[in-house]
Structure formats: structure tokens, C-alpha cells
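Every protein chain except one is present and positioned as in the full complex.
Chain naming follows the written order as A and B, and within any one chain the residues start at number 1.
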Amino acid sequence: MLISLLQAIASGVVTGCAYALVALSLVMIYKSTDVINFGGGEMVMIGGYLAMFALLAIGLPYAGAFVFAAVVAFMVGAAFDRVVLDRMLGRALPGQSVLVAMVIATVGLSYVLKGLVRVVPYTEEVRRLAPLFAGDPVFLGPIILQRQDIAIVVIAVLLMRAWWAFFNFTLLGKALRATSQNPRAAALIGIPVRAMRMTIWGIAAIFAAMAGILLGPKLLMTPDMGSVVILAFAAAIVGGFHNLPGCILGGVVLGVVQNLVGLYISSRAIVLTPFVVIMLVLVLRPQGLFGGAVVTKKV
Amino acid sequence: MQPLFQIRDVSLQFGGLRALNGFSMEVAQGSIHALIGPNGAGKSSVFNCISRFYTPSGGDIVFDGHSLLREPAHRISAIGIARTFQNIELLRRLTVLENILIGMTQRINAYFPFAPGARRNAAERNAVRDADALLERLELASYRNVPAEDLDFGHQKLVDLARALASRPRMLLLDEPAAGLRNREIATIDALLVDLARRQGITVVLVEHVMQLVMAVADRITVLNFGEKIAEGAPERIRADPKVIEAYLGTAGDA
Partner (left out) sequence: MYGSPSYARLAPLLALVVIGIVLPPLVPQYFLSLGNTLMMYAILAVGLDLLLGWAGQFAFAHIAFYGVGVYGTVLLQSKLGIPFIPGVLIAAALAGLIAFLIAVAAIRLHSVYLALATFAFAESAQWVFNSWEGLTGGADGLRIAPPSVLGWTTGTDARAFPVIAIILALVIGATMYLTRSRLGRSLCAVRDSEHAAAVSGIDVFRTRIWAFVISGTYAGVAGGTFALFQSFVNPEAFGFSQIVLVLSMVVVGGLGTLPGPLIGAVLLGLLPEIMRTAMRGLFVWQELVYGLILILSMMFMPRGIWGLIAARGGRSK
């Protein structure tokens, strides 16, 4: 009994790390543009397919597949901001909010990506991405982990570390952070806000795509696999949506809770977990579980 | 004589931050009372307490013998207090006329939408007639059917004011009415305030940074700094008060 609990927690942490990457992607975009990206799940999905394409069609090694997927995902995210959102903001009258329109456009993005993937080869049949490392599972005491699981945790943690260092120690990272905290002030001190926003969209797309590659071998690859995004939304909500470290923790919490629900309640209820978490957290503690005040608008 | 409006020892806290600290103020019926102070002194917090957007942690706010703290935000208008906003809070997509009608909400009774036509239509017709008269008076009549978001800044401020006046308030709270306006427009506001207070007997509480306006119209001035009252009195006295000068100069003030 204890062993199955430990096992559930361990595999929850593994998938939770991948959810955390997607949650980071969502929160990055939200913090810098106020937009909730409903296309986030499809960015995960194209990450998986790009890697599959690189492995199968181009014949790249796995490392190459990561780079290929990252580059293409960056271009997709950045292009969406430059071609669509930037123009919408540019067209808006001063003071007029185009936020709803921008959010709907991200729904459009999700359909476009899904639609594109459906018409390219490799998608008619359901596939599974090859695992990153083949080989026997690893025993950690009584817990069994696949090598892929360890790869997921290691790569996710490395990505988050790299991202943290980038934001805190590089000039570009600091400029990005300033832009997402206060675009108007950033513009005043000469930061090219539009280019920064585009970069954030690109980086956010990379994070989602990386999660797609990591989850690819664990989930079935279908054009609809973007629905995992709901777990990332729940993770972000648990973390407070403004709070980047919070959403990483939120991802892990979600992964674990999902497995515990499967273990103790019913496997049918697993899919319901993120929705219930979202509703409970928002109704009972809208600022998220991990501190942070509710932001009130100044009048 | 009992003052029309009293703020008694009000304190307001956001987490660990103390926005108002034992603040008191009295406003006489029919006067123009200015509330000034450096940025962040707590002036808008005072207004937001009166509007019941914030609830003070201590003290009381009393209008004509009633404590406002017992009322929800939407009842304040019916009690007789209207206000404008610093960063204009317009009903952007509604027309100028509709903005005024929103200000008259308390006077249009039919809440339920499917009320029988005749009575509701009569209430609406009366409201529209009054709104048109108000627009005429503020020289906004030619913009009657223009969406508020299409107006220039000066006219938007005027619409915000007109919406507040439409409820026929006994007391009007104006949050920086002159900010961002040109001199000619400030002169209009100046004349309008004097007209409201002297001829129509509306009590005016004014938060303002444009000292030229404050000194010209105010009967009495209260100075706020770091959430506390540092001076109060007639304009000439405030102008000469060393504490006030220090508060403004010490913060590289806007005076």
C-alpha cells in the first residue's frame, strides 16, 4: 500500500515536471501580455510532432530533434505575436482593450496548429515518440522509474535552471523581465518592448514544445494531445498565475494529485482532476495556494 | 452647526502598508473643500473609502447623520454622493447620452426589463429629457450620440463629470478634474465648480494637483501626507504653512 503510494507520488512528480514547463509557458505569456494562451496545448503537441519528424523523416539524433523542435517552436510563437497580436495591438484605439480579441485569436491558433498537423504525414496513425533512453527501468528502493522518467525530470529541471539564470543574469533576460513587469516603464528606459514581447512568445513556445517532446513517449501522439494544457492551466492557477516559481510547484502538485485521484478514487475521475482543482482554488483562494496578494486595479 | 460630511479618525491598511492613519476631516454644507498632498499621500484612498470600494480598518464616515460604512457601494449614489475618477472611468462603448442615463440609474425605477411598456417608457422619456438639458448646459449636446471612447480627453472628463451630476448629488467628489486639461479647459472647470457650489448649493470635495485651480476656488484646504493630515485651513494659511511647503518640496512636489 505504502509502496503504491510512493510509486504514485514519484510518477506524479515526473509528469508534474512536464506540466510545470507548460505552466511556465502560459504564465510567461500571461505576465507579459495579459493573454491566456489557449494555443499552449497545441504548442506542446507540435513539439512532439516536430521531434518525431526530425527523428523519422530527417533522421536527426535525439539532441538534434530537441534543437529542431525548439527552433521551429520559437518561430511559431514569435511569428504569431508579430503577425497577429502585434497588429491587433497596433490597430487598437488608445485605451481600447483588444484582450478578448487576442484571447480568441489564440483559440484560432490552436485550431490552425491542429489543422496543420492533421494534413501532414505521420499523423494518420497514432504513434508513440521513441523514448529518449532505452533500457531497463531503474529501481529507487521500492519505486520503479523508467529511464525516460529520469530524463524528463533532469531535462525539465535543467530547462528551468537555464531559464532562471537567463532571466536573472543576462541583459536580454533582465530586459524581458522588465517588459513583463511594466511594459510602459520598460519602453521609457529604451527597451524595445515589441521585440521583447515577441521573444517571450518564442521562448514560451519552446517551453511548451519541450514538454511535448518529453511527454511524447508517455502519451499517445495524436493531434488532440494538446488537451494536456488543462493540467498546466490548473498548475498555473494553483501557483497564482502571476507567480513563476509557484506554477512550477503547481505542476508537480497537479501531477501528484492526479495520480492520487487515480489510486484512491477512480481512474475515471483522473480526467476531472484539473477542472476540480481549478474551480476549488479559484473559488476558495483565487490568489493561488502559494502566497501573493490579489492584484486590485487602482482607480 | 453640524457639518454635512465628516470623516472621523479613519485608518486604512493594505497588508502591512498603512494608507490612511487616523485621518479626520469635516466638510461644510455648500462649500468647496480641497484635499491636496504629494503623490501617494492617500487622497484617492479617501475617495475610495467614501465610495465604499475600500473598507477602513477603523473610524467612521458620516454623511448627513448616516454612517456610510453601513452601506454597499451602489447605495452611496442614492444617499446623495456622486464622484468622478482620476483615470477617467467612462462607459466607453456607450454614447454620451447613455453615460448620463447611467448616472440617473437611481431615478429610473423599472428594474425588471419586461415591465409593462407605458410606465417604463414614461420614466425613460423623462430621464432622456433631463439628460438632454444637462448635456445642453455642459455644451455636450452635439456629442449626444457619439460613443464616449471616440471623444477627446477633455470632453471625456466632462462626460465623467456630467454622469456624476446626473444623479443630482448633494455632494460631489472630484478626483483631479483639471489633470491633463489645457488652461482654457481649466478655466471652464473653475467656473463650473463655483457655479455648482454657489448657485446650486452642491458641496464639492476636490482632489487636485493644479494649485492654480485649488487656490482660486477652495474655501478650505486639507493637506494629506503619508496618510495623515498635516494641515487644514483657508487657502492663504495653507500657502504659508511651513509643513505644507516642506511636504511638497521634500518630495520634489508637483505644486
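Assume a contact is a pair of C-beta atoms (placed from the backbone, for glycine too) under 8 Å apart; a residue touches a chain by one contact, two chains touch by 3 or more.
As the structure is a computational prediction, the values presented were derived from the model and not from experiment.
Peer 1: Just one of A:L6, A:L56 or A:L99 touches the chain that is missing; which is it?
Peer 2: Candidates A:L6, A:L56 or A:L99; residue touching the omitted chain: A:L99.
Peer 1: Using the touch definition up top, pick the residue from B:E26, B:E98, B:E228 or B:D241 that touches the left-out chain.
Peer 2: Residue touching the chain left out of view: B:E98.
Peer 1: May I ask which residue of A:P61, A:G115, A:P142 or A:P192 touches the chain that does not appear here?
Peer 2: Answering carefully, the residue with contact to the hidden chain is A:G115.
Peer 1: Consider the whole complex, including the chain that is not shown, and state which of A:A134, A:L171 or A:V283 touches that chain.
Peer 2: Only one listed residue reaches the unshown chain, and that is A:V283.
Peer 1: Name every residue on chain B in touch with the hidden partner chain.
Peer 2: With respect to the unshown chain, the touching residues of chain B are 51-53, 72-78, 82-83, 85, 89-95, 98, 101-103, 105-106, 108, 110-115, 117, 120-121, 124-125, 128, 145-147, 160, 163-164, 167.
Peer 1: Could you pull out which residues of chain A are in touch with the chain that's been left out?
Peer 2: So the residues of chain A touching the missing chain come out as 30, 34, 36, 84, 87-88, 91-92, 98-105, 107-116, 118-119, 227, 230, 233-234, 237, 241, 268, 271-272, 274-276, 278-279, 282-283, 286, 299.
We adopt the following convention: only the chains that are shown with their structure count from here on.
Peer 1: Measuring centre to centre with CA averages, how many angstrom lie between chain A and chain B?
Peer 2: Measuring from centre to centre gives 46 Å for this pair.
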